[in-house]
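Here's the structure, in structure tokens; my notes come after.
Note that this complex is displayed minus one protein chain, with the remaining chains in position.
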Amino acid sequence: MSSLPAFVWMILVPLLAAPLVYLAGRLDRRSGLARWPYGLTVLALAAAWGAFVPAAASLARGAAPAFRLGAVSLQLDGLGLLLAAVALSLGLCVALYSGPYLQGEPGQEKFYALLLLMIAMIVGLGCATDLFNLWVWFEAMAVSSYLLVAFYCQQPASLEAGFKYLVQSAAGSALVVAGIALVFGVSGTLDLAAIGAAAGPTPAYLAAGVLFLVGFGVKAALVPLHTWLPDAHSQAPSGISAMLSGVVIEAGLVALLRVVGALLEVSPSWPVLLAGFGALNMLAGNLLALRQTQVKRLLAYSSVAHIGYMLLGLAITFASGEPLGAQGSLFHLVNHGLMKGLAFLAAGGLLYGLYIAAGDHGPLQVADLAGASRHYPLAALALSLAVLGLGGLPPLAGFMSKWQIFVAGFQSGDPWLMALVVFAAANSALSLAYYAPLINAMYRLEPSARVAGGRRLPKVLGLPLVGLGLAVVVLGVWPGLLDWLTGPAAGAVLSSLGGSF
Amino acid sequence: MTVLLLVALAVVFAFLAIRARRLITSALWLAGVSALCALVFSLYGARQVAVIELSVGAGLVTVLFVFAISVAGDEPLAGRPVLPRPLSAGLVLLWMLVLGGMLLPGLPIPPAVPPDRAGLAEVLWGPRGLDALLQVVVIFAGVLGLLGLLAESGAPLDGAVAREVAAGRERDLQALTEQLQDGEAVPE
Partner (left out) sequence: MSLAPLQIAVLGVIGLLGAGFYGLLAGRNLIKIVVALQVLVKGALLGLVAAGSVKGQVALGESLAVTVIVADTIVAVMGIALGVQIRRRVGTLDVKELSKLRG
């Protein structure tokens, strides 16, 4: 077993820890605190970081670590490493956060076990090189997230959100299987690289491409397929909202990217499709977010818009063959994970103080935030930082990655892409119209009765907020700090486009 | 030709399962679809998967459906669906025509390839071992999910929402009784 490459341990550690966490929770039921599952989860994720470091180092040395079992191999490349970095860092924050947040809830051992499984599946999904295996990771990730979404299974609203999520995600997954069947029936192989070599512009591959676009598009929240997202993201416990928005939809995007990379030769219009969905996602996400009165629903719709920016950056690379667009897009993926994670965790902190600690499962309204900065200075500051970053204000992380995408668009010289970049910038400005009222309410209004009567936040709850908040600021000031991660990831995207340039 | 007939029948059964008014009928038609699919699988040479489909798809899943229906009740829902029926039918037909139009004419008729001699178990635990291991993960995650969802705690019918539904039922029932009484009153 010692011969396993380090990146496999990133998958194995959380995977093997999951049953232990569950068992520990069953043995330690009486306390209602779930100390053991909580501690073990945090420990397992920290240990997974221990595997991340050598994996990243070996990749940086130019090695291509791979693991083969039978005919199916897993291979770590820049894109997989980037997804693992986002999943593990957000996962650790969410695990740390959920201890106090879920205190007293029944079934916490299942929550932590499923959280670990979901993280392991996301890391594995990033390393898959086999089309069908990719689907299996994807499906396992989905199955482990269903209960997490419907975790408050006494609440009708979260049951409904869970059902909606399950149905749409399962329907998408059936389409993906149909697409796999088509590709398999025509090419006779399931290896993504071999499919890439065999695929040509025939109707069968084209139809498979459409099936994949729709199937994975459900998870990645491409616009007409996003309807599950606002319910699932707002009804889940806040830590899970952060995971769903920050990693899971991005995992859908990475899966889509892998498949599109293999089927690149099939159609010349992939860049147009990506750019089209990008524009649609930005517009629809922002317009719908404008109308929301619940904080978590607003943040959920803003995720739809941010997927649009990522798609735009990828479209630039697909159209021009320059890595800058993809690098900006993947940088934005990391930043969005951090910022949206921070936003959901901070909003969750306020939700906890104002509602959950009092046993109320009502939604956090924008109006409830009035004067929150007086009683909850840390959560209010974190939420403000997060939404300012999401809105793309200069010295914060979100600005840097958006800027990179915009620069890439202008450098491409393509008038359509330049027009789209202008459109994206306008959208970014539009998004401030719904972020600003949040900050205004928290800092300028007098405390509402609800805020005045709110409970204090546990100290541990603030820890991930501080960590993520610092990351958002530091990455904004020194965006080059992540080049070691985003550069190879963009290289991996580019090499999947390899044949055509 | 047998294959074509069976496949066509499976599609018809699927449609009947969707159209059925009562849930129990729907579940039985679905079992029929599953059984027909199993037959088709075995005609394609996939004997072992046919057996599994028959026992899991037609057997286990049907039992679960019947069990769920007996717990949740089988009341036909009156009224219109969320999306108007012709619109859904039109959308689906359009989608089917596009996909069929794309696939059927250009589909190469592959030369008959002699079937391989490998068995399902050899492939599943050999070359596709990673899939098999991940199945275990899926099952574990599914069991945890079920345990969480079916945990017995709290009052079964919760608060305002349930009361609202119950009140709605009451109103509908009252309206229905009044209608019936009116209807009876006329002939007299």
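Just so it is clear, A and B label the chains in written order, and each chain counts residues from 1 on its own.
Simple rule for what comes next: a residue touches a chain if its C-beta (ideal position, glycine included) is under 8 Å from a C-beta of that chain, and two chains touch if they have at least 3 such contacts.
Computed from a predicted structure; not experimentally measured.
Student: Pick out which of A:P5, A:G162 or A:G454 touches the chain that's been left out of the picture.
Tutor: The single option touching the absent chain is A:G162.
Student: For subunit B, which residues touch the unseen chain?
Tutor: Within subunit B, the residues touching the omitted chain are 3-4, 7-8, 10-11, 14-15, 17-18, 23, 26-27, 30, 33-34, 37, 40-41, 44-46, 48-49, 52-53, 56-57, 60-61, 64-65, 68-69, 71-73, 75, 77, 79, 81-83, 85, 88-89, 91-93, 95-96, 99-100, 103-104, 107, 109-110, 113-116, 118-120, 122-124, 127-128, 131-132, 134-135, 138-139, 141-142, 145-146, 149-150, 156-158, 161-162, 164-166, 168.
Student: Taking the full complex into account, what residues of subunit A touch the chain not shown?
Tutor: Contact residues on subunit A toward the absent chain are 132, 136, 139-140, 142-143, 146-147, 150, 153-157, 159-160, 162-163, 166-167, 170-171, 173-175, 177-178, 180-182, 184-185, 188.
Just so we're on the same page, only the chains that are shown with their structure count from here on.
Student: Compute the distance, rounded to whole Å, between the mean C-alpha positions of subunit A and subunit B.
Tutor: Inter-chain centre distance comes to 30 Å.
Student: Quick check: in the complex, which residue numbers of subunit B touch subunit A?
Tutor: 99, 102-103, 105-108, 126-131, 133-135, 137-138, 140-142, 144-145, 147-149, 151, 153-154, 158, 161
Student: Mind pulling up the subunit A residues that touch subunit B in the complex?
Tutor: Its residues touching subunit B are 15, 18-19, 22, 69-72, 74, 106-107, 110-111, 113-114, 117, 120-121, 124, 130, 132-133, 136-137, 139-140, 143-144, 146-147, 150-151, 153-156, 182, 186, 202-204, 206-207.
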